[in-house]
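All protein chains of the complex are present and in place, except for one that has been dropped.
Presenting chain A:
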């Protein structure tokens, strides 16, 4: 027998085998047991999430859930779709996929800041009919339930955690600079003077990181800018008047802070800061490497240093301290934090919404929710997870960041917010690179916001 014929025969038999196994699988599939969770029948479900940098927590979590779902629903398959893209590109790619039934995933991971915009776009399916019969929904905190509720009163996403933001600082570097191990800054000036001390006494390290500029997308807007702005007397949005704030002194002050950090060399070089990988660099290189003294960052970054994380670093609990970001001059509550979070949602053009919902339920069993909250370094949004012993003991910082919930602020995540956010990061980048003065950048922002929401929906700040 010639090689060629042998190959052909092998290919044929392989094909046959495949077909046979597919048939047998179909015919011998056990009817799903009667009950709520498995009524959808076998289906191929695609689940999309963002994969950027070396993090593997979500990938591992989804791989576990996939196995669990597939063994509970014989015949069904779960396809994990990692969308490899930086912050802004992820949303773009996801939106393009959700536009067509041919490419729409069945379950998508949506940031709460964007979800209202995507709901307005008609990309997502309301989940109320499913939630109605779901016994777990009562476990969710009310604020979390509201995270993915649209103006039409319907809920479009199931939150899997929230977060708060504060200052992380390296106690070893602080000791070298003669700064206290129990650092409690009371105002922006305290923060800046600590950074100046580091710069002077510990050369070779970056004194402070404040995310800034377009490449870091929403991280710049939220961890960077809004953590500053909400410490002034101004905000982005006036809830009483239901209008966007323009022309505020707080906006200029926040930009001035950014300018000070980058022009005095208290931060990374603007070029470093404009690297789209800056987020994972801070978590996996700069902080663990002792190259960064103060980081204005999220509650979740210790997820990088756990055994399951991208850069296991057990010593972090001793090396790093956490302290709340102070308000501009210590007034108000004295400290500030912002909260966001992500949700699981079902695109309107998904072909298997019922199966997708079953997958979300599997993602959100108490066990899986607790696992993700622990590995993903989330702040729990479920009461049963918040009381879970494993979760509570998972990290030394959990309690600190959970306590910040009492001062935390949510973004005005209306449909226009993503556009406004883009203008914020454009203004930041103009200021940090020295292209515009804070006043000019604020003026450009004001004009842009008036263009986005309409002049009648804006109000003057203080």
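Basically, a residue touches a chain if its C-beta (ideal position, glycine included) is under 8 Å from a C-beta of that chain, and two chains touch if they have at least 3 such contacts; residues count from 1.
Basically, contacts and distances are computed from a predicted model.
**Q** Looking at UniProt, which of "Iron(III) transport system ATP-binding protein", "Sugar ABC transporter permease", "Phenylacetic acid degradation b" or "Sulfite reductase 1" names the chain that isn't shown?
**A** The record for the missing subunit names the protein "Sugar ABC transporter permease".
**Q** Consider the whole complex, including the chain that is not shown, and state which of A:65, A:114, A:245 or A:282 touches that chain.
**A** A:114
**Q** Of the listed residues A:143, A:238, A:422 or A:459, which contacts the missing chain in the full complex?
**A** Final answer for the missing-chain contact: A:422.
**Q** Would you mind spotting which of A:215, A:231 or A:250 touches the chain that isn't drawn?
**A** Once the missing chain is taken into account, the touching residue is A:215.
**Q** Hey, which of A:143, A:444 or A:459 is the one touching the hidden chain?
**A** A:444
**Q** Against the chain that's been left off, what residues of chain A make contact? List them.
**A** 88-89, 91-92, 95-96, 99, 114, 117-118, 120-123, 213-215, 270-271, 274, 415-416, 418-419, 422, 426, 429-430, 433, 435-436, 444, 448, 451
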